[in-house]
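One chain of protein is taken out of this complex; the other chains stay put.
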Amino acid sequence: MVVDAGALEAGLPGRRARLRLSGLLWQRPWLKALGLLTLPLAAFAIVYLGALAVLFISSFWTVSSFTATVEHTWTLANYRQIFDTSQPYLQIAGRTLGIAAAVTVTDAILAFPLAYFMARLAGKRMRAVLFVMVLLPLWSSYLVRIYAWQTILAHGGAINWGLDKLGLPDQNLAYTNTAMWIVFSYVWLPFMVLPVYAALERIPDSYLEASADLGASGWKTLRSVILPLALPGLVAGSIFTFALTLGDYITPLLVGGTSSQLIGIVVYNFMQEANAPFAAAYATIPMAIVGVYLLLARRLGAFEAL
Amino acid sequence: MTGRGARISFAVWSALVIAFLWIPLVLIALYAFNSSSIQGWPITSWTLHWFSVAWHNQEARDAFWLSVRVALVATAIALVLGTMAAAAVARFRFFGREAVSFLLVLPLALPGILTGIALSTSFTFVGLTPSIWTIVIGHATFCVVIVYNNVVARLRRSSPSLIEASQDLGADGWQTFRFVLWPVLSTALVAGGLLAFALSFDEVIVTVFTAGAQETLPIFILDNIERGQQLPVVNVVAFFVIVITVIPVALAQRVMRDTGLIRRGGAQVTETVEAAEIPAV
Partner (left out) sequence: MRRIHKRPRASVVAVSVVTAALAVAVSGCGGGGGGGGGTSATTSTTIGKGEGSLNVIEWPLYTDKSFAKAFEQKTGCTIHRKDAGTSNQMFALMHGNGGGGGGQYDLVSASGDASLRLINAGDVQPVDINQIPSWKDFLPQFKSPSHNTVDGKHYGVSVQWGPNTLIYNTQNVNPAPAGWDEIYGSKYKGKLTVPNNPIQIADAALYLMQTKPSLGIKDPYELTKDQLTAASQLLMSQKPLLKRYWNYAADEITSFKNGDVWMGAGWPYQTLALQADKQPIKEIVPLPTTGWADTWMLAAKAPHPNCALKWMQYVTTPKVEAQQALVFGETPVNPLACPYMDKLQKGSCAAYHLNQPASYYSKIKFWKTPVPQCGWNNSSDCMDYNAWVQAWTKITG
């Protein structure tokens, strides 16, 4: 459809008023921004930020043991309990951080060659196909993917069957830290592939040509030119693998065991025990860690890279 | 740049990783056809029997329709709020612009359990009983971000001079929106809406805390897996859920490829990746 200047000038009723309003908004762009922003920001501030604020405040309350009524008296009891070394909470947090780090490293190792292949080695058609093949698992049901691993890791599941075929002994992987590490690495992998792919794809060919011209071998170019440029992508991906592992409770619920509790499942259990204030207090730990991580990631340019 | 050997090893590694991504999905889809009610491997006999059992399962059907309703409402809210916020952020420089971007990304960046328990505590605090609306509120918090990302990415890639040109030609605000902005944005909105729908339909982490006795489809699956009940029906439902979330996402991909934009190539790839899930600040 082609814009017809003549039709536009045929003054419709109210057109003058609209033109005046448009002019005003054009001269004062911040008015337009304000009009557009008020509703979403207000909704967001009240609902989401407000909820986070209530959560944080409630972490300073306690719950009476018998009737589970929330007592609105200010106290640091919850936090004291968390940081009490005779309690398991710091150890659980440490375990969660460890698994999150392991998952991040695993995913980085798994993702990088794939992303590099997609970005620089694959043909156009192959790239599109691979892209879709990475994207679809990402968007297919998160819960179903974890459930799939529960059946695979189970005693009579596919892994033990495969090991049997190879003549290797059965593994007792179900409900262990190893099981959780495998599942986390699996579920978050596309989150690592995509930003690394975007970062690698952006590297101009001329950089690589220049590096070759200067006499660098393939591996040296990889180390000195490609990796540093891909770093923001890796950091962006690591935000997801790290932050999402820190707070996850579904995976420990389905494939973790009682000796491999993570922050997420402890928070979930305390919510189940109608002790929301303690859950809130413990949840501030992943919140703080993720907050710091986001700030660091920003420093490293993960956000600007995109 | 890389030698032949390196090329081949990269290709093999990629194939293995892709296989790693897809095998569990294929396996769990196969279980829907497993005639035994025990979840062992290998599957020795196949049947379609459980499909009919699941079809007649009233609980599963109710859960499915509830999920659909919630996803539609959350998507609608996300489309409106997300577009408004994206238009403001992409087009105007104002005080606190970066802060707004950062804030809107929080629901995706922070672990979902935080959103869940924060909303749950707040609902109790203000005396709001759980209902379809508490679930929708929980979903809307991150669905808005998905739409926002898509629209911001699109607006950044399109030329602002289009609007100037339109106004130079005498169009008022509404006409500019209808004839200039809307065609540019529509595919981003459709893509964002489809992705938001898929995300809401699949959501379980926040829903566990914001739902009361209401069972969305993921809650139905989770409850039954946890309690070890009705597992063959769960397998069928899982199969169905995989298929049903693949469709909107595949459509969204299609729509986003078909942009008709002036710029192409690297920018388009980045836009697709950005829109997929990366927070754009």
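Letters A and B mark the chains as written, and numbering starts fresh at 1 in each.
Following the convention adopted for this analysis, contacts are C-beta pairs under 8 Å (C-beta built on N, C-alpha and C of every residue); 3 or more make two chains touch, one makes a residue touch a chain.
These numbers were taken from a predicted model, which means no experiment stands behind them.
Only one of B:Val190, B:Val206, B:Val236 or B:Val249 touches the absent chain when the whole complex is considered: B:Val190. Contact with the chain not shown here comes from a single listed residue; of B:Asn57, B:Thr75 or B:Asn235, that residue is B:Thr75.
Remark: the residues of chain B touching the chain excluded from display are 38, 59, 66, 68-69, 72-73, 75-76, 79-80, 120, 123-124, 127, 129-132, 136, 179-180, 182-183, 186-187, 189-190, 193, 211-215, 223, 226-229, 255, 260.
As for the chain not pictured, it touches chain A at residues 1-3, 63, 65-69, 81, 86-89, 91-92, 154-156, 175, 257-259, 261, 266, 269, 271-275.
Here is the rule we go by: only the chains that are shown with their structure count from here on.
One simple way to say how far apart two chains are is to compare their mean CA positions; for chain A and chain B this gives 14 Å.
Looking at the complex, you find that chain B touches chain A at residues 1-3, 6-7, 9-11, 13-14, 17-18, 20-22, 24-25, 27-28, 31, 38-42, 80-82, 84-85, 87-88, 91-92, 94, 100, 103-104, 106-107, 109-115, 117-122, 124-125, 137, 140-141, 144, 166-167, 169-176, 179, 195, 198-199, 202, 204-205, 208-209, 218, 221-222, 225-226, 234, 238, 241-242, 245-246, 249-250, 253, 266, 269-270, 272-274, 276-281. Those residues of chain A lying in contact with chain B across their complex are 1, 3, 5, 8-9, 15, 18-19, 21-22, 25-26, 29-30, 32-33, 36-37, 39-41, 43-44, 47-52, 54-55, 58, 110-111, 113-114, 116-118, 120-121, 130-145, 147-152, 154, 156-158, 161, 186, 189-191, 194-195, 197-198, 201-202, 208, 212, 218, 221, 236, 239-240, 243-244, 246-250, 253-254, 264, 267-268, 271, 276, 279-280, 283, 286-287, 290, 294, 298, 303-304, 306.
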